[in-house]
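Just passing along the structure, written as C-alpha cells.
Note that this complex is displayed minus one protein chain, with the remaining chains in position.
Read from first to last, the chains carry the letters A, B and C; within each, the first residue is number 1.
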Amino acid sequence: MNPWDGVVTEEEKEIYRAAGFGKPSGMGSRPALLIIDVQYRTVGTTPAPFREAVKEFPTACGQVGWDAVHNIERVLALFRERGWPVLYPYVSMKESFDAGRLAEKVPALMTVAAKGYEFVREVAPREGDILLPKKHPSAFFGTPLASYLVDLQADTLVVTGCTTSGCVRGTVVDGFAYNFKVAIPHECVYDRGPTAHAVNLFDMSEKYADVMTTEVCLAALRDLAPAG
Amino acid sequence: MNPWDGVVTEEEKEIYRAAGFGKPSGMGSRPALLIIDVQYRTVGTTPAPFREAVKEFPTACGQVGWDAVHNIERVLALFRERGWPVLYPYVSMKESFDAGRLAEKVPALMTVAAKGYEFVREVAPREGDILLPKKHPSAFFGTPLASYLVDLQADTLVVTGCTTSGCVRGTVVDGFAYNFKVAIPHECVYDRGPTAHAVNLFDMSEKYADVMTTEVCLAALRDLAPAG
Amino acid sequence: MNPWDGVVTEEEKEIYRAAGFGKPSGMGSRPALLIIDVQYRTVGTTPAPFREAVKEFPTACGQVGWDAVHNIERVLALFRERGWPVLYPYVSMKESFDAGRLAEKVPALMTVAAKGYEFVREVAPREGDILLPKKHPSAFFGTPLASYLVDLQADTLVVTGCTTSGCVRGTVVDGFAYNFKVAIPHECVYDRGPTAHAVNLFDMSEKYADVMTTEVCLAALRDLAPAG
Partner (left out) sequence: MNPWDGVVTEEEKEIYRAAGFGKPSGMGSRPALLIIDVQYRTVGTTPAPFREAVKEFPTACGQVGWDAVHNIERVLALFRERGWPVLYPYVSMKESFDAGRLAEKVPALMTVAAKGYEFVREVAPREGDILLPKKHPSAFFGTPLASYLVDLQADTLVVTGCTTSGCVRGTVVDGFAYNFKVAIPHECVYDRGPTAHAVNLFDMSEKYADVMTTEVCLAALRDLAPAG
C-alpha cells in the first residue's frame, strides 16, 4: 500500500514498470536528516483542520502537518541517539528587498507574521544542528547545504518536512542530482492538498528517491553503524 | 479548462485559492525558448502508442510526444521569425563513467541506443542555437545555462519538451528560483503518464510558472517587440 | 600607471599581450554595486596601521581599508543618486556548526568579536539594499546573489570591498563566469599585503574584469542613463 494508490492508476504504474523506473537506491552508511520548513507558518500554532489553520497563516497545512511532526519526532530521536547530523533548511522572514517571482506567484507569502517563522517546538533545532535560511524552494539553491554535506561526508539524505510538492520535492531533485541517496519516510512529509502530495511522492519514488513508511525507514537506519 | 481539471478536485483547487497561490508572473520582454530533451529517445523514431514506443526506447513517451513536437514547431517558428534565442538542453549519451543515483533508480536509462540521442528533426537545432548537454534532470544543474541567459539578458523562459514531471519540472523550479519568468505552453510538454503530467502542470501553475495553451502563449509572444 | 606596475615586470606584461589577454569588457547599461565584507572586522574600528589593527581583529587590513572606504563612499553616493541597486555580501558571525576547511586553514577567523561583524558606518546599508550573508569566499557561492541580479536585470557589477585576493577575487571570477561585465575601481578594494593586492588586480584585469581608477569608473557610470 503506497500513498499514491488510488490516485495513480494501475495502468500508469504499469507504464513506469515497462520503462524500467522505480528501482531502489538503498540506504548508504552516513545519513543526514533534513527537516525542511517545519515552522509554525506551515502547521499553525495549534493543531486544526486546514480551513481554520489557513486563517492563521496562508502557508499553513493544518492537521496533516501536525501528524507529520509527530512522525518526524521519532526519526529525530534516533538521529539524536546515534549522534548523526541534523540540518534545518528554513524560510527566513521576508525582507523589504525580497520580491522577484515568488512575490508575483504567491504574494500572500510575503507577509506572514513573525511567530510563523519560529521552529515547531517538538522538532526544533538545538545547539550544534545546522541552520540554513533559504529564499527559494530547494534547500540546495542559494545555500551552502552541499558544502555542509561534503564536510559531514554524508551519503544519504533522510528528507522530512514540507511541502511535499514544493520545497521537499525541490530538495529531493537536487539531492539526487548531487548523487546523494535520498530516503523519504512518507508520513514525515506533508502538503496542503492530498493529490499533489500523493503524486509527488509517486514521482519521487519512480525517479529520485526511496519512499517508505516511517517504520521501514527507522528499521533501515537502526541497522546502520553509529557515527564514527 | 485546464489540463488538471478532473484530476485535481475542485476542493483542492479551492485550498490553493484560500492560501493565495497561483497568481500570474506575466510575460517579460526578452523571451528565450528552451526545448528540453526532444530527442528520438523520448518520442520514438516514428509516431506510435506508448506500448509500442517503449519497446524501441525505454524512455519513449509515444504519441503524446509527437503531438507535442508539432506544437513546439509552431512556437519555434515564431522564435526563428523574431530572432529570439533558442536553447536545447539535452541528454548526452551515457559514458562508462556515468553512474551514480540515476543508474540505481532507472538502470534502463543507461543503455539507450545511439539513434535515441539524435534531435527530433522537426524541431532540431540549427547553427547559432545553444546546445547544453546535461547529466541531471534540471537544465540548470551542472550546466552553464544561467550564464547563457545572463549574456542574452533574457527575462522569460518559454519551456517546452519533456518530461513534464522530470526535466521540465526540474528546470522550471530552478528557472523560478533564478527569478526568470516562466511560461509553459502546456501542449508543448509531454510525459509518459497522464496523472503525473496533469498534477505537475497544476503544481507549476500554482507556484512557479504561468501555464497556458500554445495559442495563448503565441499571442502573448506576438505582442512583444522584436529582439533589438 | 597601474597598481601592478613594478610588481609585474614589463616582460610578463608583454607575455599577456602576446597571448591576446586584457581586452576591455566595457560598461553595460544596468550596473549593480557590490560592497563586499566592509565590516569593522576588515578595517578595524578606527584607522590604524596594519600592525595595530590586526591586534583588534585578526582579519583587519588597517589603513588601506579606511582609504578604500572613503573611495567606496563616492561610488556609493552616485548609486544612491541614480537609484541603482546596492548589494552587501558580508560574512555573518560564525556559529557553532561552522567549521570545515576554513577552520583548518585560518582558525583565527572563527572567533572574531561581535563588533567586528557590524557594517562600517560610512558605507553601511540602508532600507531596500540587498543583504547577503555568506559562508564562503565568493559572494555567489551558497547565496542567492545570481537570483537577485537576474531580478534586477543587472548586466554590470561594480565590485568594491575586500580582500582583493580573497572574496573580491572569488566574486569577480564567478561574476565573469555568469557573464556579467565586471568593473573594479581599484582604490575601492583592499587587502592586507601589497603584492597579493597588486597581482590579483593584474590577474583580474587580464582575464575577468576592467580595472580602473575610481575617477574613471565614476565618469563611465555618470555617462549611463538613470535607472528606468
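Operating definition for what follows: a contact is a pair of C-beta atoms (placed from the backbone, for glycine too) under 8 Å apart; a residue touches a chain by one contact, two chains touch by 3 or more.
Computed from a prediction, not measured in an experiment: that's the story for all the values here.
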Omitted-chain contact residue, chosen from B:Trp66, B:Phe79, B:Phe141 or B:Phe202: B:Phe141
Residue, one of C:Gly83, C:Pro107 or C:Gly128, that touches the chain absent here: C:Pro107
Of B:Val38, B:Ala60, B:Leu76 or B:Ile130, the residue in touch with the unshown chain: B:Ile130
Residues belonging to chain A that touch the chain removed from view: 144, 146-151, 153, 155, 177-180
Residues in chain C touching the chain absent from view: 7-9, 12, 15-16, 18-26, 50-51, 54, 58-59, 100-102, 104-109, 136-138, 141-142, 165-166, 169-170, 173-174, 176-177, 179-182, 192-196, 199-200, 202-203, 206-208
Missing-partner contacts on chain B, residue numbers: 95-97, 99-101, 127-131, 133, 135-136, 141-148, 151
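Methods note: only the chains that are shown with their structure count from here on.
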Greatest separation from chain B - chain, by CA centre: C
Equivalent-chain rotation between chain C and chain B, CA atoms, steps of 5 degrees: 180
Copies chain A and chain B touch via same or different residues, half shared test: same
Approximate Å spacing (C-alpha centroids) for the pair chain A, chain C: 37
Mean-CA-position distance for chain C and chain B (Å): 38
Chain centre separation in whole Å, for chain B relative to chain A (CA means): 25
Of all residues in chain C, the ones touching two or more other chains: 144, 146-148, 151
